[in-house]
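A single protein chain has been omitted; all remaining protein chains appear in their positions.
Moving on, here comes chain A:
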Amino acid sequence: MAKYIEMIRMRFLMMLAYRTNYYSGIFIYSINIGAYYFLWSAIYGGQSSIQGMTVEQMTTYVAIAWMARAFYFNNIDREIAMEIRDGKVAIELIRPYNYLVMKTMQGLGEGIFRLIFFSLPGMLIVTFVFSLQFTTNVHTWGYFTLSTILSFIINSQLNLLAGMVTFFTLNGEGLLRAKRFIIDLFSGLILPISFYPEWAQHVMHYLPFQAISYIPSMIFTESFTGDVAIKGMMFQAVWCVVLIVPIYLLWKAAKRKLIIQGG
């Protein structure tokens, strides 16, 4: 276990080495949130609520969804693809650890870094500029924290899957881009799932994407409370477990078929 914790620390240090990159990131995220804030304010117009959400809930939803994204979002899919492409995965295989767990830990190190140096200061800026509604309910914060951790796990699992597909295709750039877009769209980052047409909502109920952004954000805005919140987190937990199966199978197949390029 110590080695995995050390890896989190290591990635944290690496991010710290390039921390200046992140000051511009805060700015970009703030602009994104601002744009959606004004967009939704305009859409709401005089209406007090749409689909059961007030305008305050909606704008808070947007802000928290983006800030949570900074935590769960990582590039380990791209890194895995790259390490396969230039053969660096060979070195990873001569280490006495599980490559996929190590990658997830790197993602976590990155996530913690962004949470501290990105989400928190970013949130502070955003609350000064826009009127957002933060709950003081301790339960909500607790649920939200747990839910965000689960969304990190699911997002990382999907990244591992996407990255590993490059074991078979050896070039998955297009696929990775498509995956990123699908997650942004279907996770509820851009539009809450409750705004999608009935049939689409139905389909998405069988997919893991809403566990990434929609559920934690709805919990935070208290659109999901009590049983609904717990059901949401159950949904996340089930996907966490279910996704282990394809990861395990794909990793097994990938190891068998491993081709080290450029060696």
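Just so it is clear, contacts are C-beta pairs under 8 Å (C-beta built on N, C-alpha and C of every residue); 3 or more make two chains touch, one makes a residue touch a chain; residues count from 1.
What we mean here is this: contacts and distances are computed from a predicted model.
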(request) Assign the chain not included in the display its UniProt protein name, restricting the answer to "Daunorubicin ABC transporter ATP-binding protein", "Glutarate-semialdehyde dehydrogenase DavD", "Stage V sporulation protein AC" or "Putative two component system response regulator". (result) "Daunorubicin ABC transporter ATP-binding protein"
(request) Decide which residue listed in A:3, A:177, A:231 or A:252 touches the omitted chain of the complex. (result) A:3
(message) Please output the residues of chain A touching the missing chain, sorted low to high.
(response) 2-3, 6-7, 10, 13-14, 17-18, 87-88, 90-91, 93-98, 256, 258-260, 263
